[in-house]
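Note that one protein chain of the assembly has been removed; the remaining protein chains are unaltered in position.
The block that comes next holds chain A.
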Amino acid sequence: MASEEMEQLVRREYTQGFVTDIESDTAPPGLTEDTIAFISQKKNEPDWMLQWRLEAYHQWLKMESPSWAHLDYPPIDYQAISYFSAPKRPEDRPQSLDEVDPKLLETYEKLGIPLHERAALAGVAVDAVFDSVSVATTFKDKLADAGVIFCSISEAIREHPELIKKYLGTVVPRGDNYFAALNAAVFTDGSFVYIPEGVTCPMELSTYFRINAANTGQFERTLIICEKQAQVSYLEGCTAPMRDENQLHAAVVELVAMEDAYIKYSTVQNWYPGDENGKGGIYNFVTKRGDCRGDRSRISWTQVETGSAITWKYPSCLLRGDGSKGEFYSVAVTNGRQQADTGTKMIHIGKNTSSTIVSKGIAAGRSDQSYRGLVKISPRAENARNFTQCDSLLIGDKCGAHTFPYQEISNSKAMVEHEATTSKIGEDQLFYCKSRGIDEEDAVSMIVNGFCKDVFQELPMEFAVEAEALLSVTLEGSVG
């Protein structure tokens, strides 16, 4: 590839960086008990929820920000962040797409995700989150017929307190880690999904997150519960406009799968990674955990991570039910000065549990990327089985790719395998493609897509298309 051409692609601007000018009802920066009371009040929450948040806040105060990750970023000033931002007029929120602020719809247009079209064409119910308040929820009736509850978490706190009280914080306790405690104290929105016994959710559920107002951290909280023999596929996609100041994002996702239930959780994340000098960009500290509570339950995490300046994310599975199954498929791409420390934890507790981990890391530019994973086989987990594969591809000589897989095995009938490789794109592969008339850029795209194939084929169709496109844009330019 010609080097100027390569340079151009590398310097490509973040095409989704634009700012929609909507007045926000934003809390002043800072975090105190008053801030939490303000959030709780804005959300019309019952008192028990406020108390729950305050307890989390007090736990958070006693905790220290984790420093073990292979990440380098300046300390975060939690008092400089505004913890609540909602589009104006939260009290008369639009009930249908027609009532949605045209500017908001425009934002989605720019992203290439026309909400109504997408919803209609793809048959996907979209719970769009613009900043922190859900502004549109479609296909609710169809879901209601099936008995599925799909709403914002704020609504669930008001409408389904019994389910929230029963499940919230049971997978990721408030004091689980620093960022989870922070999230529990100040979460503003997120999705709630409840699939009743025996129901296969009639459509794929999808939420588009979008961070918009400057200086506003976004603290999503998602809770998905699948009762016995229920199934759901949930899609989470993210994009954020260009900013100079770092934006903090600390989300918590909790999944509960009862007997024979199956939850598939897919994420495409392309938040603003910062400019070529590492300025700006999102700090993404996410706690995602699935609890396979019932026998033969199954939780599958699939993620395509291309954005964020800092990623700290370990979607995990607690395999408690006998014969339960956990899966983690990940493609992480870092370019520029991005840093990602990501991986998974598979905790085998039940008998005959199995887990599969496939992680593909691609590091380019001056980025740094780590896979950090834990496979734990507890003494009771008879016949547990794990297969882990993590491969890294390095593009350029200024980036780094690291692997930190932990394995703790205390059962003699367990089978645990781990494989990792690190290499660059093979000259011979490139030569092979080129000798058949494929230009270098296409060849690289082909090889990288092939490298990620194991993960992409796990993605739902709509996401797979988006993921491949994302990968092409994020990466191709940096290949030389």
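Operating definition for what follows: a residue touches a chain if its C-beta (ideal position, glycine included) is under 8 Å from a C-beta of that chain, and two chains touch if they have at least 3 such contacts; residues count from 1.
The working rule: contacts and distances are computed from a predicted model.
Student: The complex has one chain missing from view, so what does its UniProt entry call it, picking from "PadR family transcriptional regulator", "Cytochrome c oxidase, cbb3-type subunit II", "Fe-S cluster assembly protein SufD" or "ABC transporter permease"?
Tutor: Record says "Fe-S cluster assembly protein SufD".
Student: I'm checking contacts with the chain that's been left out. Which of A:K166, A:K279, A:K413 or A:K434 qualifies?
Tutor: Missing-chain contact among the listed residues: A:K413.
Student: One chain is left out of this view; which of A:C399, A:C433, A:V455 or A:L471 touches it in the full complex?
Tutor: A:C399
Student: Since one chain has been left out of the picture, which residues of chain A touch it in the full complex?
Tutor: Residues touching the hidden chain, for chain A, are 68, 379, 392, 394-424.
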